[in-house]
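Right, subunit A next:
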Amino acid sequence: MNVNDAKQIYIGDVGPGVKKRDPILIADSVTRTFGGNTAVNVEHVEIPRNMITALIGPNGAGKTTFFNLLTGFDKPNSGNWTYDGQKLAGVPAFKVARRGMVRTFQLTKSLALLSVMENMRLGATKQKGENIFRAMLPFLWRDQEKANTAKAMELLGRFKLDTKKDDYAASLSGGQRKLLEMARALMSDPDLVMLDEPMAGVNPALTQSLLGHILGLKDQGMTVLFVEHDMHMVQTIADWVIVMAEGKIVAEGYPSVVMQDQAVIDAYLGAHHDVDLGTLTGQLAVAEDIDPHLVEELREEVSADPELAEELAEEQNRTEQ
Partner candidate 1 sequence: GSTTSSSSSAGTGLTLNIGTILPQTGSLATLGPPAIEAVNLAAADINAANVGITVNVTQKDSGDTSTNIATQSVTSLLASNVSAIIGAESSSVSLTVIDQIAKAGVVEISPANTSPTFSTYNSNNFYWRTAPSDVLQGRVLGQKVLKDGATNVSILWQNDSYGQGLHDNVTKAITDGGGTIVADTSFDPKATSFSAEVGATLAPKPDAVVVISFDQIKQIVPEFKTAGFDFTKFYGSDGNYGVIDPTYTNVDIAGAQFTNPGVKASDDFVSKLAAQTSKDGAKALSVYSYAPESYDAVVLLALAALQGKATDGTTLKNNLQKVSEGGTKATSFADAAKLIAAGTDVDYDGLSGPISFAANGDPQQAYISIYKYGTGNTNAYESQEFGDLSK
Partner candidate 2 sequence: MDIVLETTDLVAGYLPGVNILNGCNVYVERGELVGIIGPNGAGKSTLLKAIFGQVNIRSGTVSLSGEEITGLKADKLVTKGVGFVPQSNNVFPSLTIEENLQMGTYQKPKTYKERIEFVTNLFPELGKRLKQRAGSLSGGERQMVAMSRALMMNPSLLLLDEPSAGLSPVRQDETFINVAQINRAGVSVMIVEQNARRALQICDRGYVLDQGRDAYSGTGRSLMSDPKVIELYLGTLATDHTATTSTPTQGG
């Protein structure tokens, strides 16, 4: 919890849309509807600079859509936002990225018939050789290319993809694609990196080591905004959490605070997400915060099956002791 920090993140009362001391991104009344369904309806939100902010919320809350809007991949019905003080609404996606705001995709987009290394190199910005005329004169860009390659190698090592560097990206597994996507985004040294569920499908040990890397990048001045359903990860590295539901920002705050928020727990986390599901009691307990219907079902199941009933009784005995 960053309450102890010398610098406080927000100004005024904590709550949805609270002002930040040093915001990098400010969005105002951004809405997007599909047919009759409002996917995003954000009145005001600020993303603190040089912090790691987690954007959480139930499935279909509008997180990805919000990302799409902010980065110019989708057009809002209304709304305005500024990045680093500059207006960003209506700016095409590639320009958004050039200004230092780089994103990844929830459903990965690897460049299948490019090698992993080429994927990485493509991530680098300000490449001289990307100009068609200079491209014809290799001596103009050869050094830069070398430097990019070295940097890419280093990142790939961290993401455990170094052995795959010459393979086509098409031959990566689901998790590896996620990793490549994130590594590629980091090639551009973004000021603000927006990760859409970066660790979904990545194995826990690797996730853990990557978190360290992200923290390191933050130390170098980078701002991170990420969507994630893995609460361990959110609690480990997020400085700030924003909760979205049904298109709106419904809560904001320090991770530990937000995660104790009853509304958030009800709608999203569940009170018992650390309870062991290996036992019927555990399942019942968890089911309780999800859906009374599920509880009922479980109970029915138990009562219909004497073996299960016995098991449940035993378990309850054990916990009571």
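In this text, contacts are C-beta pairs under 8 Å (C-beta built on N, C-alpha and C of every residue); 3 or more make two chains touch, one makes a residue touch a chain; residues count from 1.
The candidate set was assembled so that all candidates are chains of the complex that A comes from, given by their letters.
As the structure is a prediction and not an experimental result, all values here were calculated from the model.
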Problem - Options 1 or 2: the chain contacting subunit A in this complex - result: 2
Problem - candidate 2 partner contacts - residues on subunit A that touch it in the complex - result: 1-5, 34, 51-52, 56-61, 63-65, 106-107, 160, 164, 171-176, 179, 197, 200-209, 211, 215, 218-219, 229-233, 235-239, 255-256, 268-270, 272-274, 276-278, 282-283, 286-287, 289-291, 293-294, 297-298, 301, 305, 308
